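With one protein chain withheld, the remaining protein chains of the complex are depicted in position.
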Amino acid sequence: MSLDTFILFADLLGTFVFALSGATVAVRARLDVFGIIVLSFVAATFGGMFRDLLLGDHPPVALKGWYHIAVSCAAGLFGFYRHRWIEHFRNPVRILDAAGLGLFVALGTQKALEYGVQPIPAMLLGMLTGIGGGVVRDMMAARVPVVFQPTELYAVAALAGAAVIAIGYNLPIPTPVVLTVGAIIVFVMRYLAIRRGWTLPTAKDADL
Amino acid sequence: MSLDTFILFADLLGTFVFALSGATVAVRARLDVFGIIVLSFVAATFGGMFRDLLLGDHPPVALKGWYHIAVSCAAGLFGFYRHRWIEHFRNPVRILDAAGLGLFVALGTQKALEYGVQPIPAMLLGMLTGIGGGVVRDMMAARVPVVFQPTELYAVAALAGAAVIAIGYNLPIPTPVVLTVGAIIVFVMRYLAIRRGWTLPTAKDADL
Partner (left out) sequence: MSLDTFILFADLLGTFVFALSGATVAVRARLDVFGIIVLSFVAATFGGMFRDLLLGDHPPVALKGWYHIAVSCAAGLFGFYRHRWIEHFRNPVRILDAAGLGLFVALGTQKALEYGVQPIPAMLLGMLTGIGGGVVRDMMAARVPVVFQPTELYAVAALAGAAVIAIGYNLPIPTPVVLTVGAIIVFVMRYLAIRRGWTLPTAKDADL
């Protein structure tokens, strides 16, 4: 298996797991099966699509072929018929989701850097690739995005990995090594945050 | 009347009817007259604007001239002064809306195919052209998009017509015929769904 094939395979696995999160939110919001499939697709692909819009890559990767659409539909239908099963295996799904986050952030940061974006905005675009789908998924379900609420370090893990990649990219280190290290940092931080319940603070005395 | 003039006329009529849906949602959400006009414009044009962003057509068609803006403003003001009238004629408005949906889906799918997008993502972009405005209209009114809830086959009708066009486009059939058939399929499916109350299922046992 070549490196490109491996990355495509990992990308589609990440797409499937992210899409499951969209299906779960949609089932809870009592959407119909079409709404479930749309939220699956949005959760899995919107981060990357918005990154591609900002970089000027038309059409975005998720719409260049049919793979991401097919995988998202499959995840949506799976969520429609087997949502209880997903809830039951919530913890393994979260571990896979953390791995998908690491991959998406690494590939997104790299793409932005390759398009000539400066390191700090490239970090932002890498994080956006990882969390953008979940933000729009929640906005479509008319709820405040989970990633903005005190949850276990989701965006911060993404940002840390993206920062490592943005710094390492200009050092004399092979790019695959930089990307792997960045993705692993995201995964490990997110994994530890879930295990130990690490969260960020809210503002004190916020009753305004 | 040339074909182009006919299509422009039909496009602006569809824009007007879609904009009325925005005005109605905005009046119900008790927005001020500016909010009513914005939601009219968003409901009528956002699907096509987002399609154009994804295809890289800058600026999007709705912002190349003043027609779509003027028609949306007119519909918004009409909704502001005569919202009871629109509610009263709800059923004829829904029939016109179904015709607008057929037109928007047909033109959107065709545009994506002309930009070299593959058939399956082109179907998606055709559907987006038809339903995207309504989705963002509802998100701006802080409610779950109607099209994701059990309603009378709105998006599925759009998808069916888009599929027919994506398939027919590469067959030796004149494009106007393909587009007309696709638009009619959208209209008829939507019309029958309204008449007979066809809906899609939600997930069973969704109390998670």
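As written, the chain order gives the labels A and B, with residue 1 at the start of each chain.
To be clear about the criterion, a residue touches a chain if its C-beta (ideal position, glycine included) is under 8 Å from a C-beta of that chain, and two chains touch if they have at least 3 such contacts.
In this text the structure is predicted, and so the values were computed from the model without any measurement.
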Missing-chain contact among B:P59, B:P92, B:P176 or B:P201 belongs to B:P59
Sole touch to the unshown chain from A:G65, A:P92 or A:P150: residue A:P150
Would you write out the residues of subunit B that touch the absent chain, in ascending order? 24, 26-36, 38-39, 49, 53, 56, 58-60, 63-66, 69-70, 79-81, 83-84, 87, 139-142
What subunit A residues would touch the chain not displayed? 53-56, 115, 117-118, 120-121, 124-125, 135, 139, 142-145, 147-151, 155-156, 199-203, 205-206, 208
